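With one protein chain removed, the remaining protein chains of the complex are shown where they sit.
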Amino acid sequence: MNTPTKPPTAPLRLYTFAAPSRFYALTGALLPWLWAITLLLTAAGLYMGFFVAPTDATQGDAYRIIFIHVPAAWMTMLLYMVLAFWACIGWAFNARLASMLARAIAPTGAMFAFLALWTGAFWGRPTWGAWWVWDARLTSTLILFFLYLGYIALVNAIDDVRRADQAGALLALVGSINVPIIYFSVKWWNTLHQGATISFKQAPTMAATMLIAMLIMTFAFWAYAFAVVFMRVRAVVLEREAHTAWVDELTKGTRTP
Amino acid sequence: MTELFVAVLVRDLRLASRRRIDALLPLVFFIVALSLFPLGVGPEAQTLRQIAPGIVWVCALLASMLSVNQLFAGDLADGSLEQMLLAPQPAVALAAAKSVVHWLLTGLPLILVTPLVGVLFDLSAPALGALVFGLVLGTPVLSLLGALGAALTLGLRSGGMLLILIVLPLATPALIFGAGAVGTVEAGLSASGHFSLLGALLIATAIGAPWATAAALRISTE
Partner (left out) sequence: MTPPPAGRSAVLETVDLAGQRGERALFEHLALALEPGTVTWLRGRNGRGKTSLLRVLAGLATPMAGEVLVHGQPQRRADPSWRTDLVYIGHQNALKDDLNSSEALAFLMQLGSVKPEPAQIDAALERLGVLHCRRALVRTLSQGQRRRVALARLALSLDKPLWLLDEPFDALDVDGIHALNALLAEHAARGGATLLTSHQALSLAEPVPRIFDLDRHGHA
């Protein structure tokens, strides 16, 4: 007697979620949690930074902007490397989803660069009396911002999706190799010109609470980046896979996302 | 590999010799753009002497970027690029040849004209020497990076501006070291550190850029 046996469920593998439909489902489930974590950590970090951390002896309360400025600067650097990584994976393995992920990261990375630049200005104003100073890190962040803009402009200028993904990956790879070189050269430039005293290295020595607050904000930005990037990737996936069956079912409501 | 390199090099130089006016345009742009600065900044000699290295480098950068835009476009349009990519040698040789052609037609004329610029901006002899030497090391870097940009933006409508946006951030180290060398020499110090860094940058770019340009050509023509 042959009894029908239940087919074994496929084991979960790392590349199970490389399929757009499964990735879409997974990210959909994660999104509410990511937003919750973002809000919680942001609230905690800002509270610690703006109320709990002690007032600085030399710079007063104006320095508190670093609780946004420094995590934003870290994030923009990190996100560029992550972008380059996924873009190159997409190129090397012809993995469409990896390329879509890279494209989705770019605007967020650029936003963090912009945020770091603005908060740098807000810090500079009360501290140095000017809205902008050519500090090494700020200048490097400015150039990194241009690198993001270049990537976004290039992938958007190319109509053919495959060519755009591959060209973007190559540009991101070249860019990520250049980032340390650029940073080094800008530091070099900054120290040998007369304005060398202008440096945010003279940030107040870190009390423990300050460091914790910055770390919390970094994680908050991390969670935010995940949430926003996932939202963007989901939109791109729907757009690119519009001709497939699963998207069809999704829009008709016959499939739970 | 050298067959492809030499064939492309000779052909492009021959083509440039038949369009001499076009080949001289980057140089003319360089001189015109340079001359605008005193008009904008004021004729004070001390100021001009100070900003001269920076201006020269920026104008060299812009002149390079404007002329590199057309590096592959003509060949793409008439099908020659396809044939060159079908050569039985690696496309790296093609990329290298095109970069050298660009330097010979844009970078080298700039270098030869710079002593004249030194007169316009009243640079001292050691400063001028540092400027020229820096350009000798740095303009090939600009040509190599420019070729990469041209390959990536091949055939795109927004080509020229997009190319500048992509390549300029990558070119900032060369700009910093090259212009900085002159300032150091004017301050009475040795600029050997700058030149060593420029030299290292040139070597690294010469190794990496043609490979990346060849990859970009394949991506753009598939």
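Which chain is which? They are A and B, in the order written, and residues in each are numbered from 1.
In the analysis below, a contact is a pair of C-beta atoms (placed from the backbone, for glycine too) under 8 Å apart; a residue touches a chain by one contact, two chains touch by 3 or more.
Predicted, not measured: the structure shown is a model, and the values here were computed from it.
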item: Selected from B:Q50, B:Q70 or B:T221 as touching the chain missing from the view; value: B:T221
item: Absent chain, residues of subunit B that touch it; value: 3-4, 7, 11, 14-15, 18-19, 74, 78-80, 82-90, 221-222
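One rule holds for everything that comes next: only the chains that are shown with their structure count from here on.
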item: Centre distance in Å when subunit A and subunit B are each reduced to the mean of their C-alpha atoms; value: 33
item: Subunit B - residues contacting subunit A, complex; value: 148, 152-153, 156-158, 162, 165-166, 168-170, 172-173, 176-177, 180, 183-184, 197, 201, 208, 212, 215-216, 219-220, 222
item: Subunit B partner contacts - residues on subunit A that touch it in the complex; value: 143-144, 146-147, 149-150, 153-154, 157-158, 162-163, 166-167, 170-171, 173-175, 177-178, 181-182, 184-186, 188-189, 192-193
